[in-house]
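Yeah, one chain of the complex is gone here, protein chain that is, but the others are all in their spots.
This part shows subunit A:
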(Lines give C-alpha, C1' and ligand atoms only; values in the text may rest on other atoms or scores of the structure.)
Protein backbone atom coordinates (compact mmCIF):
# COMPACT_ATOMS: atom_id res chain seq x y z
CA UNK A 1 0.00 0.00 0.00
CA UNK A 2 2.90 2.31 0.68
CA UNK A 3 4.50 1.66 -2.70
CA UNK A 4 1.43 2.15 -4.86
CA UNK A 5 -1.29 4.69 -4.04
CA UNK A 6 -3.81 2.77 -6.10
CA UNK A 7 -3.85 -0.17 -3.69
CA UNK A 8 -6.81 -0.12 -1.34
CA UNK A 9 -8.54 -2.60 0.96
CA UNK A 10 -12.28 -3.20 0.93
CA UNK A 11 -14.07 -5.46 3.35
CA UNK A 12 -16.15 -5.81 6.46
CA UNK A 13 -14.46 -4.53 9.62
CA UNK A 14 -11.09 -4.11 7.95
CA UNK A 15 -10.63 -0.53 9.03
CA UNK A 16 -11.33 0.55 12.56
CA UNK A 17 -11.71 -2.99 13.86
CA UNK A 18 -8.46 -4.05 12.27
CA UNK A 19 -9.83 -7.09 10.52
CA UNK A 20 -11.56 -10.07 12.10
CA UNK A 21 -8.22 -11.91 12.12
CA UNK A 22 -6.20 -8.71 12.53
CA UNK A 23 -4.74 -8.98 9.04
CA UNK A 24 -5.38 -5.31 8.34
CA UNK A 25 -4.55 -4.07 11.82
CA UNK A 26 -3.45 -0.42 12.03
CA UNK A 27 -3.80 0.15 8.30
CA UNK A 28 -6.80 2.46 8.61
CA UNK A 29 -4.96 4.72 11.00
CA UNK A 30 -2.07 4.98 8.60
CA UNK A 31 -3.85 5.22 5.25
CA UNK A 32 -7.25 6.65 6.04
CA UNK A 33 -10.82 5.51 5.78
CA UNK A 34 -11.08 5.66 2.02
CA UNK A 35 -8.09 3.42 1.38
CA UNK A 36 -9.07 0.94 4.04
CA UNK A 37 -12.79 0.87 3.52
CA UNK A 38 -15.21 -0.56 6.07
CA UNK A 39 -18.21 -1.83 4.14
CA UNK A 40 -21.70 -2.77 5.18
CA UNK A 41 -22.54 -6.47 5.06
CA UNK A 42 -23.17 -6.70 1.32
CA UNK A 43 -20.64 -9.10 -0.19
CA UNK A 44 -22.18 -9.17 -3.65
CA UNK A 45 -22.14 -5.41 -3.91
CA UNK A 46 -18.79 -4.60 -2.42
CA UNK A 47 -17.09 -7.29 -4.47
CA UNK A 48 -18.83 -5.78 -7.50
CA UNK A 49 -17.63 -2.35 -6.42
CA UNK A 50 -14.07 -3.58 -6.11
CA UNK A 51 -14.26 -5.03 -9.61
CA UNK A 52 -15.69 -1.80 -10.98
CA UNK A 53 -12.94 0.19 -9.30
CA UNK A 54 -10.35 -2.24 -10.70
CA UNK A 55 -11.68 -1.61 -14.20
CA UNK A 56 -10.61 2.02 -13.91
CA UNK A 57 -7.12 1.19 -12.66
CA UNK A 58 -7.35 0.96 -8.89
CA UNK A 59 -5.94 -2.19 -7.27
CA UNK A 60 -8.42 -3.18 -4.58
CA UNK A 61 -7.98 -6.05 -2.17
CA UNK A 62 -11.30 -7.53 -1.13
CA UNK A 63 -11.46 -9.31 2.17
CA UNK A 64 -14.14 -11.89 2.71
CA UNK A 65 -14.54 -12.14 6.46
CA UNK A 66 -14.81 -15.84 5.92
CA UNK A 67 -14.39 -17.28 2.45
CA UNK A 68 -17.79 -18.90 2.76
CA UNK A 69 -19.43 -15.48 2.62
CA UNK A 70 -18.01 -14.92 -0.82
CA UNK A 71 -20.53 -17.41 -2.17
CA UNK A 72 -22.87 -14.43 -2.14
CA UNK A 73 -20.50 -12.69 -4.50
CA UNK A 74 -20.15 -15.65 -6.84
CA UNK A 75 -21.93 -13.85 -9.67
CA UNK A 76 -19.59 -10.90 -9.50
CA UNK A 77 -16.49 -13.11 -9.20
CA UNK A 78 -17.44 -15.44 -11.99
CA UNK A 79 -19.12 -13.20 -14.52
CA UNK A 80 -17.43 -9.88 -14.03
CA UNK A 81 -14.10 -10.54 -12.37
CA UNK A 82 -13.17 -13.56 -14.44
CA UNK A 83 -14.71 -12.67 -17.75
CA UNK A 84 -14.43 -8.93 -18.32
CA UNK A 85 -10.90 -9.01 -19.65
CA UNK A 86 -11.98 -11.49 -22.28
CA UNK A 87 -15.38 -10.11 -23.26
CA UNK A 88 -14.02 -6.60 -23.62
CA UNK A 89 -11.35 -7.87 -26.01
CA UNK A 90 -8.57 -6.94 -23.60
CA UNK A 91 -9.72 -3.37 -22.93
CA UNK A 92 -10.14 -3.81 -19.19
CA UNK A 93 -7.74 -5.39 -16.74
CA UNK A 94 -9.08 -6.48 -13.39
CA UNK A 95 -6.14 -6.36 -10.95
CA UNK A 96 -8.22 -7.31 -7.93
CA UNK A 97 -7.14 -9.58 -5.06
CA UNK A 98 -9.84 -11.48 -3.21
CA UNK A 99 -8.61 -12.97 0.00
CA UNK A 100 -9.91 -14.34 3.22
CA UNK A 101 -9.77 -17.19 5.70
CA UNK A 102 -11.34 -20.45 4.69
CA UNK A 103 -11.04 -24.08 5.58
CA UNK A 104 -12.08 -26.14 8.57
CA UNK A 105 -11.39 -24.41 11.86
CA UNK A 106 -11.99 -25.48 15.46
CA UNK A 107 -15.66 -26.37 15.65
CA UNK A 108 -16.88 -23.34 13.71
CA UNK A 109 -19.85 -25.18 12.24
CA UNK A 110 -20.76 -26.19 8.73
CA UNK A 111 -21.31 -22.80 7.12
CA UNK A 112 -18.10 -21.29 8.43
CA UNK A 113 -15.89 -24.20 7.44
CA UNK A 114 -16.19 -24.16 3.71
CA UNK A 115 -13.46 -24.80 1.18
CA UNK A 116 -14.27 -22.52 -1.71
CA UNK A 117 -11.32 -23.42 -3.89
CA UNK A 118 -13.33 -26.27 -5.37
CA UNK A 119 -16.23 -24.01 -6.31
CA UNK A 120 -14.07 -21.34 -7.92
CA UNK A 121 -11.63 -23.54 -9.78
CA UNK A 122 -13.59 -23.65 -13.04
CA UNK A 123 -13.98 -19.91 -13.46
CA UNK A 124 -11.93 -18.87 -16.48
CA UNK A 125 -9.77 -15.81 -16.10
CA UNK A 126 -8.89 -15.97 -12.42
CA UNK A 127 -5.84 -17.30 -10.62
CA UNK A 128 -6.03 -19.08 -7.28
CA UNK A 129 -3.24 -19.43 -4.74
CA UNK A 130 -3.19 -20.86 -1.25
CA UNK A 131 -0.59 -19.73 1.25
CA UNK A 132 0.58 -21.88 4.14
CA UNK A 133 3.45 -20.22 5.96
CA UNK A 134 4.16 -16.63 6.99
CA UNK A 135 6.97 -16.55 4.45
CA UNK A 136 4.88 -17.58 1.49
CA UNK A 137 1.89 -15.60 2.68
CA UNK A 138 3.85 -12.36 2.40
CA UNK A 139 5.44 -13.26 -0.92
CA UNK A 140 2.23 -14.48 -2.51
CA UNK A 141 0.26 -11.50 -1.25
CA UNK A 142 2.74 -9.10 -2.79
CA UNK A 143 2.70 -11.00 -6.05
CA UNK A 144 -1.09 -11.08 -6.07
CA UNK A 145 -1.35 -7.34 -5.53
CA UNK A 146 1.15 -6.61 -8.28
CA UNK A 147 -0.45 -9.01 -10.72
CA UNK A 148 -2.72 -7.56 -13.39
CA UNK A 149 -5.00 -10.58 -13.19
CA UNK A 150 -7.68 -11.26 -10.60
CA UNK A 151 -6.17 -13.49 -7.91
CA UNK A 152 -8.03 -15.32 -5.17
CA UNK A 153 -5.75 -15.89 -2.20
CA UNK A 154 -6.93 -18.60 0.15
CA UNK A 155 -5.75 -18.30 3.71
CA UNK A 156 -6.62 -20.74 6.46
CA UNK A 157 -8.34 -19.88 9.75
CA UNK A 158 -6.03 -22.04 11.83
CA UNK A 159 -2.78 -20.75 10.36
CA UNK A 160 -3.02 -17.15 11.49
CA UNK A 161 -1.11 -17.79 14.68
CA UNK A 162 2.01 -19.20 13.07
CA UNK A 163 5.23 -17.40 13.86
CA UNK A 164 8.22 -17.47 11.61
CA UNK A 165 11.35 -15.41 11.06
CA UNK A 166 11.08 -13.83 7.62
CA UNK A 167 13.54 -11.55 5.79
CA UNK A 168 13.25 -7.80 6.29
CA UNK A 169 14.03 -7.15 2.66
CA UNK A 170 11.31 -7.15 0.10
CA UNK A 171 10.63 -10.39 -1.74
CA UNK A 172 7.96 -11.46 -4.16
CA UNK A 173 7.11 -15.08 -4.81
CA UNK A 174 5.96 -16.52 -8.08
CA UNK A 175 2.20 -17.03 -8.21
CA UNK A 176 2.34 -20.14 -10.34
CA UNK A 177 5.16 -21.97 -8.63
CA UNK A 178 4.89 -24.89 -6.23
CA UNK A 179 7.13 -25.14 -3.20
CA UNK A 180 9.39 -28.11 -2.53
CA UNK A 181 9.01 -28.62 1.20
CA UNK A 182 10.99 -31.83 1.60
CA UNK A 183 12.77 -33.56 -1.27
CA UNK A 184 12.58 -37.34 -1.30
CA UNK A 185 12.71 -40.49 -3.39
CA UNK A 186 9.84 -42.85 -2.65
CA UNK A 187 6.59 -41.02 -3.08
CA UNK A 188 5.38 -37.54 -4.06
CA UNK A 189 2.93 -36.06 -1.61
CA UNK A 190 1.08 -33.05 -3.01
CA UNK A 191 -0.69 -30.81 -0.58
CA UNK A 192 -1.58 -27.19 0.18
CA UNK A 193 -2.61 -24.91 3.02
CA UNK A 194 -3.17 -26.51 6.41
CA UNK A 195 -2.78 -30.07 5.21
CA UNK A 196 0.90 -29.29 4.69
CA UNK A 197 1.34 -29.47 8.46
CA UNK A 198 -0.51 -32.76 8.75
CA UNK A 199 1.65 -34.12 5.96
CA UNK A 200 4.86 -32.95 7.62
CA UNK A 201 3.76 -34.58 10.84
CA UNK A 202 3.08 -37.82 8.97
CA UNK A 203 6.42 -37.45 7.19
CA UNK A 204 8.24 -37.56 10.51
CA UNK A 205 6.56 -40.88 11.29
CA UNK A 206 7.25 -42.14 7.79
CA UNK A 207 10.94 -41.29 7.97
CA UNK A 208 11.17 -43.26 11.20
CA UNK A 209 9.58 -46.18 9.41
CA UNK A 210 12.12 -45.95 6.64
CA UNK A 211 10.23 -44.16 3.90
CA UNK A 212 11.49 -41.09 2.05
CA UNK A 213 8.51 -38.96 0.99
CA UNK A 214 8.89 -35.92 -1.24
CA UNK A 215 6.51 -33.25 -0.03
CA UNK A 216 5.42 -30.48 -2.39
CA UNK A 217 3.15 -27.62 -1.34
CA UNK A 218 1.41 -26.89 -4.63
CA UNK A 219 0.49 -23.30 -3.60
CA UNK A 220 -0.87 -22.46 -7.03
CA UNK A 221 -4.34 -23.97 -7.28
CA UNK A 222 -5.12 -22.50 -10.67
CA UNK A 223 -3.07 -23.07 -12.78
CA UNK A 224 -1.27 -26.10 -11.38
CA UNK A 225 2.52 -26.03 -11.47
CA UNK A 226 2.79 -29.14 -13.59
CA UNK A 227 6.48 -28.48 -14.16
CA UNK A 228 7.54 -29.04 -10.54
CA UNK A 229 4.93 -31.73 -10.03
CA UNK A 230 5.95 -33.48 -13.24
CA UNK A 231 9.63 -33.54 -12.34
CA UNK A 232 8.71 -35.05 -9.01
CA UNK A 233 6.48 -37.70 -10.55
CA UNK A 234 9.20 -38.64 -13.01
CA UNK A 235 11.50 -39.20 -10.03
CA UNK A 236 9.28 -41.08 -7.59
CA UNK A 237 6.57 -42.62 -9.81
CA UNK A 238 4.01 -42.57 -6.99
CA UNK A 239 1.63 -39.78 -6.08
CA UNK A 240 -0.44 -39.12 -3.00
CA UNK A 241 -2.62 -36.02 -2.87
CA UNK A 242 -3.63 -34.77 0.55
CA UNK A 243 -6.14 -31.97 0.60
CA UNK A 244 -8.80 -30.41 2.75
CA UNK A 245 -11.31 -30.03 -0.12
CA UNK A 246 -14.24 -32.36 -0.45
CA UNK A 247 -13.80 -35.54 -2.41
CA UNK A 248 -16.30 -34.66 -5.11
CA UNK A 249 -15.14 -32.03 -7.52
CA UNK A 250 -12.31 -30.83 -5.32
CA UNK A 251 -8.84 -29.60 -6.19
CA UNK A 252 -7.53 -33.13 -5.72
CA UNK A 253 -9.92 -34.47 -8.32
CA UNK A 254 -8.71 -31.94 -10.90
CA UNK A 255 -5.09 -32.52 -9.95
CA UNK A 256 -5.53 -36.29 -10.32
CA UNK A 257 -6.94 -35.78 -13.79
CA UNK A 258 -4.17 -33.37 -14.78
CA UNK A 259 -1.39 -35.68 -13.60
CA UNK A 260 -2.95 -38.74 -15.21
CA UNK A 261 -3.32 -36.92 -18.51
CA UNK A 262 0.21 -35.60 -18.59
CA UNK A 263 2.33 -38.13 -16.73
CA UNK A 264 0.48 -41.42 -17.10
CA UNK A 265 3.54 -43.27 -18.38
CA UNK A 266 5.59 -42.32 -15.34
CA UNK A 267 3.17 -43.65 -12.75
CA UNK A 268 3.81 -47.02 -11.15
CA UNK A 269 0.59 -47.02 -9.17
CA UNK A 270 -2.79 -45.37 -9.17
CA UNK A 271 -2.87 -41.84 -7.79
CA UNK A 272 -4.30 -41.83 -4.27
CA UNK A 273 -6.26 -38.77 -3.22
CA UNK A 274 -7.06 -38.19 0.44
CA UNK A 275 -9.73 -35.53 0.88
CA UNK A 276 -12.30 -34.44 3.38
CA UNK A 277 -15.54 -36.34 3.55
CA UNK A 278 -18.46 -35.17 1.41
CA UNK A 279 -20.44 -33.94 4.40
CA UNK A 280 -21.20 -30.56 5.93
CA UNK A 281 -18.64 -30.08 8.67
CA UNK A 282 -20.22 -31.08 11.96
CA UNK A 283 -19.88 -29.09 15.14
CA UNK A 284 -18.84 -31.89 17.48
CA UNK A 285 -15.08 -32.01 17.88
CA UNK A 286 -14.62 -35.72 17.33
CA UNK A 287 -16.83 -35.74 14.24
CA UNK A 288 -15.04 -32.74 12.84
CA UNK A 289 -11.72 -34.54 13.24
CA UNK A 290 -13.01 -37.41 11.16
CA UNK A 291 -14.12 -35.22 8.27
CA UNK A 292 -10.59 -33.92 7.73
CA UNK A 293 -7.55 -36.01 6.75
CA UNK A 294 -5.42 -36.90 9.79
CA UNK A 295 -1.67 -37.74 9.83
CA UNK A 296 -2.31 -41.40 10.67
CA UNK A 297 -4.40 -41.76 7.53
CA UNK A 298 -1.59 -40.25 5.50
CA UNK A 299 0.93 -42.71 6.95
CA UNK A 300 -1.33 -45.66 6.15
CA UNK A 301 -1.89 -44.42 2.62
CA UNK A 302 1.82 -44.02 1.94
CA UNK A 303 2.52 -47.46 3.31
CA UNK A 304 -0.12 -48.95 1.03
CA UNK A 305 1.09 -46.98 -1.95
CA UNK A 306 4.69 -48.00 -1.52
CA UNK A 307 4.04 -51.70 -1.10
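Heads up, the rule we're going with is that a contact is a pair of C-beta atoms (placed from the backbone, for glycine too) under 8 Å apart; a residue touches a chain by one contact, two chains touch by 3 or more; residues count from 1.
The definition used in the following text is that contacts and distances are computed from a predicted model.
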* Consult the UniProt record of the chain that does not appear here and report its protein name from "TAF1C polymerase", "Cytosolic Fe-S cluster assembly factor NUBP2", "Histidine-containing phosphotransfer protein" or "Pyruvate dehydrogenase E1 component subunit alpha". => "Pyruvate dehydrogenase E1 component subunit alpha"
* Structure fact -> Out of A:9, A:28 or A:51, only one touches the absent chain, namely A:51
* Listed residues A:110, A:158, A:172 or A:269, member touching the removed chain -> A:172
* Asked: Taking the entire complex into account, which one of A:29, A:109, A:124 or A:183 touches the absent chain?
  -> A:124
* Structure fact -> Listed in rising order, the subunit A residues that touch the chain left out are 8, 34, 37, 39-40, 42, 44-58, 75-76, 79-80, 84-93, 95, 124-125, 127, 139, 143, 146-149, 167, 169-177, 223, 225, 227
